[in-house]
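Missing here is one protein chain; the remaining ones are kept as they sit in the complex.
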Amino acid sequence: MDGNMLVTMFLVAFVLVGGALVFSHFIAPKSVNYQKFEPYECGIPTKGVSWLQFNVGYYLFAILFLVFDVETVFIYPWAVVMKEVGLVGYIEILIFFVILVLGLLYAWKKKALTWA
Amino acid sequence: MQLENFLLMRHELLLLLLALLVLVFEIFTDDGKIHKIIPWITGLFVLVTFAGFLPQTEGVLFGGMFRITGMQIMMKNILNVGVAIILLQSAVWLKKPENSGKISEYYILLLSTLIGMNFMISSGDFLMFYLGLELATIPMAVLAAFDRYRNNSAEAGIKLILSSALSSGILLFGLSMLYGMTGSIYFDAINANINQSPLMALSLIFFFAGMGFKISLVPFHLWTADVYEGAPVSVTSYLSVVSKGAAVFIFSIILFTVFDKLSGYWINMVYALAILTMTVGNLFAIRQKNMKRFLAFSSIAQAGFILLGILNASEFGMTTIMYFVLVYIFSNLGAFGVVSAISYFTGKENMDDYDSLYKNNPKLSLLLTISLFSLAGIPPFAGFFGKFFLFMSAASQGYYWLVFIAVLNATISLYYYLLPVKAMFINKSETPLPVIKSDVYTRIALILCAVGIFGVGFYSPVYEWIYQLVLQFGI
Partner (left out) sequence: MIEGIPLHLILVVATVMFFTGIYGFLTRRNLITILMSIELILNSVNINFVAFNRYLYPQHLQGQFFSIFIIAIAACEAAVAIAIIINIYRRFTTINVEDVSEMKY
């Protein structure tokens, strides 16, 4: 790989972002208005407060889903080579699952799964 | 793979078993009984610490991802000793009613971070290094935000997780460029293919910046004071001692073994950052009134002194770093132990509150005094030998100016380390703090620190022992 070319690319990207930062700082009209602090900066005013009092269960479910969903990504590489790695690989993935299940049990014990 | 090969990961496996044990106990026990776990876990952890000192074979696992040598075992043992003291110190704090629902969480998170640090120290490639680093950082943010009902604690948690996420992002970008240049993520292969091209230097800078955040070197230190002040005291001591020690260990291992051909670049960076870190840490420490913030800035300054050891990329430099971290663990945990005991029993954390402390609490005052003297590097205590060896290792490479600046900084630090001592012994106060009856855990921890401060300094075989292990590792 051509190191010099990559350095050039890097510098170009740096200058682009840094330049945009400096340039916009100088030419942008400074206006501080309420719309800038809207959650959706698309011009349509939001009605009420965007941070409504959602049931905290939503957040807990979302966070739990986020973590457990992504952990499954590790099962795919194992599934591809399942036959080659044999019993040892099977036991290792079992250990992985046991730890995940312990995490789920913990969430259960902490009543994160009950919709209250 | 042979099953007995897994014994090479003895430290990690024991800690993992302990963490899973706590988790299972938490799941299958009523909430009211969980406080019974405190003596068990503390005792088991002390056993694990002793088990770490058993002789162990060296070797390589997972095709080179995981290496274990005598030096790395020693590093893990040093960290284990620190964590054992912290667990002893935090027992009384965990028994508070407000913490009753999260005792096991504290242990699980603390042990996870320690497992992460152990994997990080033993890593043989950048993937394992990154995994260990993140495992050591993410639970740490939860620990910092542990006091759910205190605003400062939540603030500390978010500052820690955002700044560490940014720093690992920067570090990863450097690693990706390194991968693009060398085609490997293994330390050996990278070291074989490394060259002096500008892109290599760039990836080194990114790596350096990322690690600078973790060790809180000066241009990257802005999160440190707020996080240290906001987090619970035992977490602060953990962050400033164990976590920083682990980061310094792996930082110096990677600089010495992976980037050794680029030493022309990083020696200059370390040189500049050492001066900045020592000076800025000291100048800010002078102005602090809150004891936790004070110790936070003093620990930034200490990180600057550790950089002196990194400048000497040899067995000597590595030994001085490990020795200094060992001494630093005892001294800093001694200071934090007293601060945490006073903060727990009276709720006072400011330096003014320490006026006339000696009147009612002579033992605590004496211990805080010797810890601060050791941190300052006053001769009979271990801290002096730690600093002395660091200065020696930098001077042996000819960095006399740097050593001169370091000595100047050590003198400045003497001034502010004496401020709490003056408050305790000389300042008069109408209402000195009442007599503090500390519990048995805290006492054991404080006695251990005192023994360490005197023992490590006077018992010279410790240094020789570390030196032999580093020689076997070979740098």
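Order as written gives the chain letters A and B; numbering starts at 1 within each chain.
Here, a contact is a pair of C-beta atoms (placed from the backbone, for glycine too) under 8 Å apart; a residue touches a chain by one contact, two chains touch by 3 or more.
Note that the structure is predicted; figures quoted are calculated from it, not measured.
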> If the hidden chain were put back, which of B:Ala225, B:Ile321, B:Leu357 or B:Ala394 would touch it?
Replying inline: B:Ala225
>> Please identify which residue in B:Gly43, B:Gly169, B:Pro198 or B:Pro219 touches the non-displayed chain.
In response: B:Gly169
>> If the hidden chain were put back, which residues of chain B would touch it?
In response: 126-127, 130-131, 134, 138, 141-142, 145, 148-149, 151-152, 154-155, 157-158, 161-162, 165-166, 169-170, 172-173, 175-177, 179-180, 183-185, 225-226, 229-230, 284
> Can you name the residues of chain A that touch the chain not displayed here?
Replying inline: 1, 5-6, 9-10, 12-14, 16-18, 20-21, 51, 56, 59, 62-63, 66-67, 69-71, 73-74, 77
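As a working rule, only the chains that are shown with their structure count from here on.
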> Hey, which residues of chain A end up touching chain B in the complex?
Replying inline: 1, 3-4, 6-7, 10, 88, 99, 102, 105-106, 109
> Any idea which chain B residues touch chain A in the complex?
Replying inline: 1, 20, 23-24, 26-27, 177, 180-181, 197-200, 202
